[in-house]
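A quick write-up on the structure given underneath.
The complex is shown incomplete by one protein chain, all other protein chains being positioned as in the whole.
Letters A and B mark the chains as written, and numbering starts fresh at 1 in each.
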Amino acid sequence: MNARAELPVSAPGTKADTGYIGKSIPRANAKRLLQGRGAYTDDLRFPRLAHVVFFRSPHAHARIVSLDLSKARQSPGVIATFDGHAIAEYCTPWVAVLSHLKGLKSPAQYAVAIERACWQGEAVAAIIAETRAQAEDALQLIEVEWEELPVLTDMELALDPATPVIHPDLGDNLCFHRDFTTEGVDDAFARADLVVEDTFHFGRHTGVTLEGRTIVADYNPAQHSLTVYQGTQAPHMMQDIMSRHLNIPEANVRVVTKDVGGSFGIKVHVYPDEMATAAISVMLRRPVKFIADRLESFLTDIHAREHRVRTRLAATKEGKILAFEIDDLTGIGPYSVYPRTSGIEGNQVVNLTGGPYAHKEYRARLDVVFTNKNVTCQYRGVGHPIAVAVTEGIVDLAAQKLGMDPAEFRRINLIPDDAYPYTFPSGLKFELLSHHQCLDKLLALMDYTALRAEQTRLRGKGIYRGIGLAAMIEVTNPSPAFYGVGGARISAQDGATIRLEPSGMVTVLVSVTEQGQGNDAVFAQIAATVLGITMEKVKVVTGDTEVTPYGGGTWASRGAGIGGEAVLQSAKALKSNILDIAAAILNVDKGTLDITGNEVYDKLTGATKMPLSEVGRVGYFRPDTLPMDFQSELTVTRHYTPRGYGFTFTNGIQASLVEVDPDTGFVKLLKHWVVEDCGTILNPMLVDEQMRGGIVQGIGGALFEECLYSADGQMLNGSMADYLVPMAGEMPDMVIAHVESPTKTSELGAKGAGEAGTAGAPAAVMNAINDALLPLNARVSSQPFTPEKILRALGKV
Amino acid sequence: MKAPAFDYARPASLAEVFDLLDRHGDEAKLLAGGQTLMATLNMRLSQPGILIDITTLNEPALTGIRSDGATLSIGALVKHREIERSAPVAEQVPLLAQAVPHVAHIAIRNAGTFGGSVAFADPAAEYPACLVALDATIVLVSRAGERKVPARDFFKALYETDLQPGELVARGEFVAQKPGYRSVFMELARRHGDYAIVGVAANGKVAGGVLSDISLAYLGVGGIPVLARQAMAVLEGQAYSTELVGAAQRALANDLDPAADLYSSGATKMHLARVLTGRALAALAEGA
Partner (left out) sequence: MSGKRQTAITVNGVTENHAVEPRMHLIDYLREECGLTGAHAGCEHGVCGACTVRVDGEIVRGCLTLAVATDGRRVDTIEGLSDTGEIADLQKAFHEHNALQCGFCTPGMLMAAQDLVREMPNAGRDEIREYISGNYCRCTGYQAIVDAIETVLKARKEKSGASPALKVVK
């Protein structure tokens, strides 16, 4: 291999030519979306398309005594009606467990419930009609007799022996339990000068992707093949699952994912109604479409959070943190969600609490319990928003009790920047983090000192501003340790195929998917940079299991880091092959050649030798002119698996400035700052926008969003009018800055950035509110922080 | 969810509207801006047999903003956005002008109508509280002719008004703002454009710091907009002071008995109503 032919893509500390990498280049694929000419799944057109709707349980827990679909079957336009038994003949049930979450248990779940419904919204029958409206007309004609069963909505009661067990076969309502402790934790609390404690509550919320879950399943009986058009983050995972549960050979299942209207973790799970849609396509031998409309989304898209975390912190009077202790309880609904399970979020809380700090002792207890609400599972941030809020909330409280400035207190306790690699008490290994650089940069960026002075000045005038900090770590680029080792068929590796087209253009096919993050764009930037070609010569294709290499898709902030490295390696290999051909054509030493500006040139003289179109022409159409023993290879595939560390951790710190109106309990968000270290920055604009979007989602959880349930398990605010998502009017401007500590686990050096905003924002906002409330002797720790909760804390209501 | 099947008519005159109402009775539903009705139909909350689209009626009784200097009338079919843009409204009914920007969002204000809002009578809607505060008159029309009802008598209970079968809201009539009078509209909504947790529509005379003829109407505190008669009585003829405000706030206990909504308890609403009262009175007293 000729080293000189390889471009140094990441050269830390130098200002070497990095091509397009590190530049804020607008996304090419955004143009069609700007003209309304995207191809979301519902935009696709199919002959003989049928529409399925589901009859959903109005009860949170009830046995189906009888289900009469006969009248619905007669309704105009209706093609078929099915109950759970009929669907189960074509789609086997699943059990969502992972062997590395020891003891995690969950019952078998059917695509359509067969005996009883365990949450309000669980599908119990399917109606298929010529139009969606007709199918809905028929829904009203279904006759069901229900026997209502005891409903468990309060997770605090789940493990009470007096509480009925939702799934009697499982013995109790405990899905998963974990204890973790270091040896010296009791001692640390015993010898601490200060022990602070608080209990933090996190409301249940959900993703509210603007495009609802959408699937068109198209079964071809002649080939026993199924093509699924689905807005999913993980096409290959869905291919595997459809194949196994519908008993269709894997290679006969094709999952095509075109444009996706937001995902955030919502679209990475197996949904019963989507599985049923695929089964129905097989049953009816025609394309069938299902869209979760907005009312269904609230009842069936996975929910997340709903944790109660009792938290303690031990510190010395000098301000050294000695230990953290948490007790986390989370209610996940009646099933662990397939195939990732619903134990991961709590597990993450256990893994990550205390994350940025250099304490040595830690104890955690986790109980994941079943309830009769909608299921919860991984949604943007997964556990991080909880772990960060718990950590940063208790850290602020400790600083306050010690009379120390919160920034100073953090400085004392953050893991030193020269301590890496570092093993954290929970066992996590950190490769390289930059907490102190980030803290310093943040304080300068926001002019912390001036803000504190202003805060004091305004307090004199009865204006209550608060400044909240939140340091954090984030799991990105997960290795197989996340799911694979537990037995889940979820790929931790990804692949990229790159093909030189005869015209000199390049097609890049990647197994990572795109839902607006800009993965396609950074793949193009990487490919163009490595290959020495201009951006408009690159076309990226993702989201088709029949076309791209095999891979995990997009989740856990892995797309750019893992997919990007696969593209990098693939592009390097293709470049080498291109230069082989050019060298053969020119009859020169390959080492003298390189590519820039779409042309092969002589590195010694700088002279242009030939355009890539010439390489393509000869390689494809005149290989006869090449030496007898030479075979051109203008398509190359490379894969990448993160190794060495279970996760590539990133770190960052956020700050929020708020003003609390103590009369109304309203919180005004004035500004938000972030300094984030996601390693090599591939496209600063896209990273910043990931941060901003993530922050606003985090703010949603902190201030607005909560899935409210009545005691009998009815969701009370399951519409967009009632479930409050952040809108433009109330959101702050956000200032984003970076520290770059590339990971050495890949040549690209990129870590993930998709979830950091969501992970840290709630903690920053919470701390800012509490900072504002401090002179009023009030404190809140139950998200979302509604005006009412703040007024209560102030003793005004 | 898609709307249930219904028929649709777009009558050309009020007479045709009455015919359709007679013919279809309970099965018929008037369609104005559709900004409430269509949303509820898209949830299949009701199943009307026919929608009677009144938006293109060219009847003077229901259209346009008119003023003779003493009275300003707003036709039922006038859109929120037209009220927002109206110079006569800003001048003669400043309370309403202050309230309109709080009604939903621009695209909704482009379609939603004055009459629709009055007829639907959402307890958290802005117009009904303004109408009550200003002691405006609601003109109803049926085949039998017009009937005038004081706004203070029109709103009966949650989503229930004095509208009789076969009747439409034709327009609202407001006495043009008199010299020395001021108006303040304030509300607290979690997000811009949302229905408010609570709001207050305040109007009255301020002369030399003395308040008189003050009216305070609250939205979001019960089934209907509530006129705070006890608090108003406390204020009558008094000089503005913090003590006076306190007394009015305390008196609200006899005027309001707010029920909880999804996010706020009755007690929170009561508290917020008092806070807004203080702010509204301060704004009134300090003047524009």
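Assume contacts are C-beta pairs under 8 Å (C-beta built on N, C-alpha and C of every residue); 3 or more make two chains touch, one makes a residue touch a chain.
Fair warning: this is a prediction, and the values are worked out from it, not measured in the lab.
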Inset, instruction - Can you work out which residue in B:Ile106, B:Ala239, B:Ala260 or B:Ala282 touches the chain that's missing from view? - result: B:Ile106
Inset, instruction - Pick out which of A:Ala133, A:Met404, A:Leu445 or A:Ala481 touches the chain that's been left out of the picture. - result: A:Ala133
Inset, instruction - Return the single residue from A:Asp42, A:Asp405, A:Asp602 or A:Asp663 that touches the missing chain. - result: A:Asp42
Legend entry - Sole residue of B:Leu31, B:Val206 or B:Met232 that reaches the chain not shown, by the stated touch rule: B:Leu31
Inset, instruction - Mind listing the chain B residues that contact the chain we can't see here? - result: 1-8, 10, 31, 34-35, 38-39, 41-43, 49, 51, 53, 55, 81, 84-85, 104-108, 110-111, 191-193
Inset, instruction - Against the chain that's been left off, what residues of chain A make contact? List them. - result: 26-27, 30-31, 33-38, 40, 42-43, 45, 133, 207-212, 259-264, 293-294, 515-518, 685-686, 689, 692-697, 719-721, 725-729, 731, 733-734, 757
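Everything below uses one rule, namely that only the chains that are shown with their structure count from here on.
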Legend entry - Inter-chain centre distance, chain A versus chain B - centres from mean C-alpha coordinates, in Å: 44
Inset, instruction - Mind listing the chain B positions that touch chain A in their complex? - result: 1-5, 39, 43-44, 188, 190-194, 197, 262-265, 267-268, 270-272, 275
Inset, instruction - Going by the contact rule at the top, pick out the chain A residues touching chain B in the complex. - result: 132-133, 136-137, 140, 293, 295, 663-666, 704, 708, 716-717, 719, 721-722, 724, 726-727, 729-730, 786-788, 791, 796-797
